[in-house]
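Comments concern the structure below.
Only one protein chain is missing; all other protein chains are in place.
Moving on, here comes subunit A:
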Amino acid sequence: MSDDKLRDPSTLTFEQPCIRRRILTSYLVLMFLGLPLWWSTTSIQRLSLPGTRIDFLSGKELRLPISIAVDAVQSSGVLCISFSRCQSVVSCLLNALQNERRSRQSAPPDAYIISLTENAQIPTIQNKHLSIPMQQGQIANRTPELIMSLLTPYETPSPPGTFRHLVVKYAPRYRLAFTLLNGDATAGRAVIGWDVVKMISRWIAPILEQTSELYNFTIESQIQFYAPLAFEPQVLSNGEEVIHGLTQENLKVFINSAEWTLASSVSNDPVLHFVLFIPSISHSPLHILDSTQQPTFSNAFVLPQWGGIVLLNMPIDAPPKFHLTEAELDQVFSGFQVQLLRLIGVPELPLGVQSANSDRPLTDFQLDTLYRQRAFENAGSSKETLQSIIKLVDQISNMPVGQDVRDDVRESLSALEVLYAGVWKAPALALQHSSRALTLASRAFFNPGMLALLYFPAEHKYAVYTPLFAPVAVPLVVTLLKEVSAWRRAIRERKGRTAL
């Protein structure tokens, strides 16, 4: 009876090898089925980017042709902005000009026309027409340089005393913040109002209008009644008169950013500040000192890429409260205008050249040059941005690249390719393409989805995964090995039995 009760374990249904193997296999099958899921949930999306197209583009040079029709020569020459060549082309042109002065010929409509006149004293620009004076059949030696600096000032190395380093970075939108600061209005001679709207429309608006293809401006203005300086100006006495002076060092720290609120932070556009500062009575008259601590005539200065400041000393007999009128502000705003031109990068006219269009602050030469210059800059920086995206994605292996990034990169690249392929006679069009390329490239770079996953050393990964998987894996693997060996033993025994 006892033999009947104690059965051989291998004859129990749930201890049969095939059941055990099925259980084991189901675990393994489940794991294999889970693998793709695990793979797809843990891997990051890294779409391929058009790297070869970008590489191809980076070898190319952007050319924006300039047509110049010389109003005396048979042929009209086309200049390419490749600098070494430009100069020689210009001089060749001018040689031709001197040698074969003939009748005026029809120029392409968008060409710059250079003509020689005998009745002008200095070079004059009217729209796209430059007249160069000529004496006794000779033109001045420096004419090639003059034309160069008119058309391609950004290619020549920046001589000291120019203002290229003041220029703000390109952005499609800017905010202009005009601020009237009273040093201390409570002490008297307080300016409580100014005709800012009229002044802006007279001095600033014409520039904004002319550069509207390039920039979009928003204007804000404010008056503050208490704006203390963060330092004590130097006191100079000149006989009977006492004046206060700002040294060069003072100018750098003039803006008391801790206490003055100069612009609202409503948008992310770059802000250009224009500050009219009325010194308090205790600090007036306030003058700028030169390096030898002598007061200068100047009453204005520029902080690079930030904005401009104009000081205005009130007359001693000024009433305690008053309103600044046009007459007093004209001078101030003409200063702001010059500062604005410097800050947004409008090239200066070469020395001794005058404009015949007195109604417009910028000549066509200057505007076109500005467009070309910004187009070059934008093309360069969008190319750099695209290259750095490629490089970073390559370098940082856990940086995701999503669909929107790829689309932006592609579109930016196509805009660049259009820019590089075309021959853009109209600089404004070239600018549009370059600006679009830059905006898209930057948007791709700054895409929030591009944030790389955090880095963890391999040891950390083992430390996290081992306690999770080791307890599950050990019985599975051991059972598997046992089953395999049992199976092999069974085969061997069966063979032995058949051999017997």
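Before moving on, here are some points about what is shown:
One rule holds for everything that comes next: a residue touches a chain if its C-beta (ideal position, glycine included) is under 8 Å from a C-beta of that chain, and two chains touch if they have at least 3 such contacts; residues count from 1.
Convention: contacts and distances are computed from a predicted model.
The chain that is not shown carries the UniProt protein name "Peptidase C13 family-domain-containing protein", picked from "2Fe-2S ferredoxin-type domain-containing protein", "Peptidase C13 family-domain-containing protein", "Threonyl/alanyl tRNA synthetase SAD domain-containing protein" or "alanine--glyoxylate transaminase". Taking the complete complex into account, A:Gln248 is the one of A:Ser58, A:Gln248, A:Gln294 or A:Gln403 that touches the chain left out. Of the candidate positions A:Asn182, A:Ser280 or A:Gln337, contact with the unshown chain belongs to A:Gln337.
One chain is missing from the display, and on subunit A it is touched by residues 158, 160-163, 165-166, 169, 230-231, 248-255, 257-258, 265-268, 270, 288, 290-291, 296-306, 310, 330-332, 334-335, 337-339, 341-342, 348-351, 354-355, 361, 363, 381, 384-385, 388, 391-392, 395-397, 445-452, 454-459, 462, 477-478, 481, 485.
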